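Up next is chain A:
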Amino acid sequence: MIVPMEHLLVLATLLFVLGFSCVLVRRNLILILIGVEIMINAVGLVFIGAAALWQQVDGQIMVLLLMAITAAEVAIALALVVHLHQRKQSIDVGLFDEMRG
Partner candidate 1 sequence: MTLAALQSLLPQILLALGSTAILLGGAWVRNRQLWLVVGAVIALLAAMTAAFVEPSQTDILGLYGATAYARFCTVFWSLTVAATLVMSSRYVELYRFGGGEYASLMLFAAAGMSLLSAATSFVGLFLGLEVLTLALYVLIAFRYADNRGAEAGMKYLIFGAVATAFLAFGIGLIYTATGTFDLQAAAAGLQLDSGIRPLGLAGWALLLVAVGFKISLVPFHLWTPDVYQGAPAPVGGLLATAAKGSVLAAFLPLVLMTGGNGEIVRILWFLAVITMLLGSLAALPQTNIKRMLAYSSVVHMGYLLIALITGSDAGSQALLFYLVIYCFATFGAFGIVTTLATTTNEIQDYDELRGLGALYPRRCALLAVFLLSLAGIPPLAGFFAKFGLFQAAFRAGYAELAVIGVVASILSVYYYLRPLIVLFTPEERVLPREAAGYPELTLLFFAAVVLILFGLYPAPLLSLVSVVLPVL
Partner candidate 2 sequence: MLATDFSILSLLLWLPVAGALVCLVTGSRAPSVPRWIALVTAVLVLVGALLLMLVHDRSGGWMLLEDRTWIEAFGIRYTLGLDGISLLLIVLTAFMQVMAVLVSWRQDKAPQVFFALLLVLETAVIGVLLALDLILFYLFWELMLIPMFFLIGIWGYERRFYAAVKFFLFTLVGSLCLLLAVIGLYLLHGAQTGVYTFALEALKQTELSAGQELLFFLCFMAAFAVKVPLFPFHSWLPDAHAEGPPAGSVDLAGLLLKTGVYGMIRFAFPLFPAAAQKFLPVLAVLALVGLFYAAWVAFSQLDIKRIVAYSSISHLGFVILGLAAWNQIAVEGSLLLMVNHAITTGGMFAAIAMIQLRTGTRDLNQLGGLWKSQPNLAAFFLLFSMASLGLPGLANFAGEILILIGVFSVKPLWALFAVGGILMSAVYTLRMVQGTLWGASCEPFDRRDLDAREWGILIPLALLVVLLGCYPQPLLDVLREPVSALLLTGGQP
């Protein structure tokens, strides 16, 4: 393994935190979803690194799985984005606060 695991983990964590920050501060649904994608890709990095560390393919398989699931999730999410836009002509999540309390 050329890159030390520690470096990889730091990078992945940074990416993850950045993605999460994006989710937290953004109010646009699309950007929130992008943030989630960043988080999940950070995770993919961890799996790749760990697979290299432990000399297993399991981690790589997991990455494939992760990508497939993310794709499905994005598909549904985008459908919902369209739906939401139809309802309120906006995808600002802050506008959707009918239910509370």
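Annotations for the structure displayed:
To be clear about the criterion, contacts are C-beta pairs under 8 Å (C-beta built on N, C-alpha and C of every residue); 3 or more make two chains touch, one makes a residue touch a chain; residues count from 1.
With respect to how the candidates were assembled, all candidates are chains of the complex that A comes from, given by their letters.
Note that the coordinates shown come from a computational prediction; the quantities given were computed from them, not determined experimentally.
Comparing candidates 1 or 2 against chain A, the one that touches it in this complex is 1.
Taken in their complex, chain A has these residues touching candidate 1: 5, 9, 12, 16, 19-20, 23, 29, 32-33, 36, 39-40, 42-43, 46-47, 49-50, 53-54, 56, 58-59, 61-62, 65-66, 69, 72-73, 76-77, 80, 83-84, 87-88, 93, 96-101.
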